[in-house]
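Structure provided below as C-alpha coordinates; questions to follow.
Yeah, one chain of the complex is gone here, protein chain that is, but the others are all in their spots.
Take a look at chain A:
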Amino acid sequence: MSLALQSLRASSRSWTSSFSTPLFRALVPAAFLFAPALPRTGTWSLQSLLELFPSIVLAVPKKKVSHSRKSMRSANKGLKDKQNIVACPGCGSPKLSHHYCQTCYSEITRNWKQEKRTEADA
(Lines give C-alpha, C1' and ligand atoms only; values in the text may rest on other atoms or scores of the structure.)
Protein backbone atom coordinates (compact mmCIF):
# COMPACT_ATOMS: atom_id res chain seq x y z
CA MET A 1 0.00 0.00 0.00
CA SER A 2 2.69 2.43 1.01
CA LEU A 3 4.72 1.46 -2.01
CA ALA A 4 1.79 2.17 -4.30
CA LEU A 5 1.25 5.59 -2.71
CA GLN A 6 4.92 6.37 -3.06
CA SER A 7 4.94 5.45 -6.75
CA LEU A 8 1.77 7.48 -7.32
CA ARG A 9 3.33 10.53 -5.69
CA ALA A 10 6.46 10.07 -7.77
CA SER A 11 4.52 9.75 -10.98
CA SER A 12 2.36 12.79 -10.15
CA ARG A 13 5.49 14.77 -9.30
CA SER A 14 7.04 13.79 -12.63
CA TRP A 15 3.84 14.74 -14.39
CA THR A 16 3.62 18.16 -12.83
CA SER A 17 7.34 18.81 -13.14
CA SER A 18 7.09 18.22 -16.86
CA PHE A 19 5.13 21.45 -17.08
CA SER A 20 8.13 23.49 -16.15
CA THR A 21 10.44 22.09 -18.87
CA PRO A 22 11.01 24.64 -21.63
CA LEU A 23 10.53 22.01 -24.34
CA PHE A 24 7.01 21.25 -23.16
CA ARG A 25 6.17 24.97 -22.99
CA ALA A 26 7.42 25.48 -26.52
CA LEU A 27 5.53 22.55 -28.00
CA VAL A 28 2.15 23.09 -26.36
CA PRO A 29 0.85 26.65 -26.16
CA ALA A 30 0.00 27.61 -22.63
CA ALA A 31 -3.50 28.73 -23.53
CA PHE A 32 -4.42 25.20 -24.55
CA LEU A 33 -3.66 23.89 -21.09
CA PHE A 34 -5.31 26.67 -19.14
CA ALA A 35 -8.27 27.25 -21.43
CA PRO A 36 -11.46 28.77 -20.09
CA ALA A 37 -14.27 26.41 -19.24
CA LEU A 38 -16.32 25.29 -22.22
CA PRO A 39 -19.98 26.29 -22.34
CA ARG A 40 -22.04 23.28 -21.46
CA THR A 41 -25.43 24.54 -22.62
CA GLY A 42 -26.43 25.95 -26.01
CA THR A 43 -24.58 25.90 -29.33
CA TRP A 44 -20.91 26.61 -29.93
CA SER A 45 -20.40 30.22 -30.88
CA LEU A 46 -17.57 31.62 -32.95
CA GLN A 47 -16.49 33.75 -29.98
CA SER A 48 -16.02 30.71 -27.77
CA LEU A 49 -14.18 28.87 -30.52
CA LEU A 50 -11.85 31.82 -31.07
CA GLU A 51 -11.11 31.87 -27.34
CA LEU A 52 -9.82 28.33 -27.72
CA PHE A 53 -7.54 29.19 -30.62
CA PRO A 54 -5.29 32.07 -29.67
CA SER A 55 -3.74 34.30 -32.34
CA ILE A 56 -0.47 32.37 -32.31
CA VAL A 57 -2.29 29.49 -34.01
CA LEU A 58 -4.04 31.54 -36.78
CA ALA A 59 -1.18 31.81 -39.33
CA VAL A 60 -1.14 35.11 -41.16
CA PRO A 61 1.65 37.11 -42.84
CA LYS A 62 2.97 39.81 -40.55
CA LYS A 63 4.15 42.25 -43.24
CA LYS A 64 3.80 42.74 -46.98
CA VAL A 65 6.55 40.80 -48.75
CA SER A 66 8.93 43.38 -50.14
CA HIS A 67 9.61 43.73 -53.86
CA SER A 68 13.18 42.66 -53.30
CA ARG A 69 12.32 39.49 -51.37
CA LYS A 70 9.59 38.60 -53.88
CA SER A 71 12.04 38.97 -56.77
CA MET A 72 14.67 36.91 -54.98
CA ARG A 73 12.16 34.09 -54.54
CA SER A 74 11.27 34.13 -58.26
CA ALA A 75 14.92 34.26 -59.34
CA ASN A 76 15.06 30.62 -60.45
CA LYS A 77 11.50 30.43 -61.84
CA GLY A 78 12.43 31.75 -65.28
CA LEU A 79 12.27 29.74 -68.52
CA LYS A 80 15.38 27.62 -69.05
CA ASP A 81 17.32 27.62 -72.32
CA LYS A 82 17.01 24.55 -74.50
CA GLN A 83 20.33 22.79 -75.00
CA ASN A 84 19.01 20.05 -77.31
CA ILE A 85 19.13 22.14 -80.50
CA VAL A 86 20.95 20.54 -83.45
CA ALA A 87 21.19 21.07 -87.21
CA CYS A 88 18.72 19.35 -89.53
CA PRO A 89 20.66 16.78 -91.58
CA GLY A 90 18.76 17.83 -94.70
CA CYS A 91 18.54 21.62 -94.69
CA GLY A 92 20.88 22.82 -91.91
CA SER A 93 18.21 24.76 -90.03
CA PRO A 94 17.98 24.43 -86.22
CA LYS A 95 15.75 21.66 -84.85
CA LEU A 96 15.22 19.76 -81.59
CA SER A 97 17.38 16.65 -81.30
CA HIS A 98 15.54 13.34 -81.84
CA HIS A 99 12.70 15.26 -83.53
CA TYR A 100 11.82 15.70 -87.19
CA CYS A 101 12.76 19.06 -88.74
CA GLN A 102 9.66 21.30 -88.88
CA THR A 103 10.78 23.17 -92.02
CA CYS A 104 11.50 19.95 -93.89
CA TYR A 105 8.22 18.34 -92.73
CA SER A 106 6.22 21.34 -93.89
CA GLU A 107 8.02 21.48 -97.24
CA ILE A 108 7.77 17.75 -97.92
CA THR A 109 4.09 17.40 -97.01
CA ARG A 110 3.15 20.54 -98.95
CA ASN A 111 4.93 19.16 -102.02
CA TRP A 112 3.00 15.91 -101.73
CA LYS A 113 -0.30 17.79 -101.40
CA GLN A 114 0.59 19.91 -104.44
CA GLU A 115 1.40 16.79 -106.46
CA LYS A 116 -1.92 15.21 -105.48
CA ARG A 117 -3.78 18.39 -106.45
CA THR A 118 -2.11 18.53 -109.88
CA GLU A 119 -2.82 14.83 -110.39
CA ALA A 120 -6.46 15.36 -109.46
CA ASP A 121 -6.71 18.33 -111.85
CA ALA A 122 -5.13 16.41 -114.73
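Definition applied: contacts are C-beta pairs under 8 Å (C-beta built on N, C-alpha and C of every residue); 3 or more make two chains touch, one makes a residue touch a chain; residues count from 1.
Note that in this section contacts and distances are computed from a predicted model.
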| item | value |
| --- | --- |
| Options "CDP-diacylglycerol--inositol 3-phosphatidyltransferase", "Ribosomal protein L17", "Carboxypeptidase O" or "Glutathione S-transferase kappa": UniProt name of the undisplayed chain | "Ribosomal protein L17" |
| Touch criterion as defined above, residue of A:Gln47, A:Gln83 or A:Thr118 at the omitted chain | A:Gln83 |
| On chain A, residues whose C-beta touches the chain left out of the figure | 83, 85-87, 89-94, 96, 98-102, 104-105, 108, 112 |
